[in-house]
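On to chain A.
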Amino acid sequence: MQPGAEWPPELGRDVLDHQPAAVEGGWLWLPRRRPALGVQATAVPTLLFVLLGAALGPHGFNILTSAAVDHLQAVVWVALAVIGVFIGLGLFAVAADANSGIFASGAITAAVTIATVAGGLYGLVRQSSIALPVDPLAGCILIGICASVSAAVQTADGASPEVRRAARLADLDDVPLLVLGVTLLTAVVGGSVALRLLVTIAASGAIGFAGCLLFERASEAERGVFVTGAVLLLAGIGAYLGTSPLLSGCVAAAVWVRVPGSADRISARDLRTLQHPLVALLLIVAGALVEWNVTVLWLTGCIVILRFAAKLLATVVVAPLARISPSILAVVLLQPGIMGIALAVSAGQLLGDDYNWLVSSVTVSAVVSEAIAAFMPHDYEGA
Partner candidate 1 sequence: MANPAPKEARVSRESRLLLITVAVCAVVLLALARLRFPAAPAVHTTAPPLERLAARASYDALAADIQRVEPMIAPNFLVLRLAPQLRPGPHAIRDVLARPDSPSGVRHVAALRISADTALALIEEDARIDGIVGGTDRTGAEVVAIDRVRRIALVRVPAAPVRELSQLPLTSLQAPVYIVVVEGTQAGATLRPVFLGRGDRFGSSRWPRPLLPLGGIAVAPGALLFTLAGEFIGTAVMENGAPAIAGARDVIDAAQTLASAPQSLPADLGASLQPLTPALAAALSVQRGVVIGEIDPAGAADAAGLEPGDAITAVDDWSSDSPDELLLRVASREPGETVNVAIVRNGQPRRVSVTLAAAKLDSSGETATGLRPGDVVTRAGETNTPTQAQLRRLLARPTPSGFMVLVVRRDGRQLVVAVPVAGRSNATGR
Partner candidate 2 sequence: MARFAALLLILGAMVGVQYAGPPASSSTVALPLGFALIAAYLLGAVAERARLPRLSGYLVFGLLCGPFLLNLITATMARDLQLVNGFALALIALIAGLELNFTRLRTHLRGVIVIGGIVMMGSLALMTLVLWAAWPWLPFDDVGAGAGRLAAALVTAALVVSFSPTVTIAVIAESRSRGPLTELVMAIVIMADLLLILIFALAMQFARWAMSSAPADVGLSVQLSWEIIGSIAFGGIIGAAFAAYLRVIGREITLALLAVCALLAVVAPLWHFELILAALGAGLVVENIAPPQGDELRVAIERGALPVLIVFFAAAGASLQLDVLAVIGPLALLLAAGRFALIRGLAALAVRGAGLDDTPARMVWMGLISQAGVTLGLATIVATEFPAWGGQVRTLVVALTGIHVLVGPILLKAALQRAGEIGEV
């Protein structure tokens, strides 16, 4: 999966394809070669699609009505499952050379970030007159988790070990956040948390193993059916049990990576064709769900500032431990990526319209953080 690899010819040029020349000195907020975890360069212009969604959505021109957004729910589940699969593929792909030190650093990064964002936000909420429609502590922790994730960076082939370590750390710090986020989400949905988490992991694992048995031996046409079916099952499991398809996708991908065979490569290749349109759709739906009110704007401002501060603080704390230059680490950690939005949309889908404020504030803050990060010097790529 090389950054420069072409799309399969029968699908034509992808609208998100771009040239690296446009990045240097070009319009920094346009599609950059900043791929999602561990996969083909899939620069996701978050800003573009979120704004499109906001314009088309019920709070904009209402071309995408509330009813239409509801109908897209099923597709959003699938998008989340696909993102979860790619997260899992990226996380576990290089687990063989996983450095426990890096993992610990990642965990510390996550802890510092979430404590700063959630704690700071909680303090501000208590001091202000802003009233969250849910328990402030739970709400702030949820926001903190969604806002704390950072995008992973695909390093160029000639990159230094330091850059690679930074990229790996940015991947790994999302693991505890993802686990915490999904657990909290499951708890808020209600019912037996432990049972549903266990069943999710078990069922997703079973789907993963089934995939290993089916994918490799299948013909071209059959493979399409099996991979699509597996992703739909993963999406359905997460939706049915209220534990988010991000988790189920991640677990299944872990199985595909770990079990000997080429299930991981087959699923990655087949899902890549769906990845772009689904992620774009997810961002459009997130934009459509954004509500513009005082609470959201206030939360957005706080999140952006707190997140920025948290990432810098985490850099200061972790850089010496991981033996990474603070400037490199800071730039890598600051980029928000789409996982936060994915987690927030997941929460919104499961918990209903009452949590639109969560989706709105996380989405808008991710867009703003993306814009800020775009202006940061990014000399790591050539390092």
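In the analysis below, a contact is a pair of C-beta atoms (placed from the backbone, for glycine too) under 8 Å apart; a residue touches a chain by one contact, two chains touch by 3 or more; residues count from 1.
The candidates were selected such that all candidates are chains of the complex that A comes from, given by their letters.
From a predicted model like this one, the values you see are computed outputs, not experimental measurements.
Listed candidates 1 or 2 all sit in this complex, but the one touching chain A is 2. Interface residues of chain A facing candidate 2 in the complex, by the touch rule stated above, are 10-12, 70, 73-74, 77-78, 81, 189-192, 195-196, 199, 202-204, 206-207, 209-211, 213-214, 217, 221-222, 224-226, 228-237, 239-242, 349-350.
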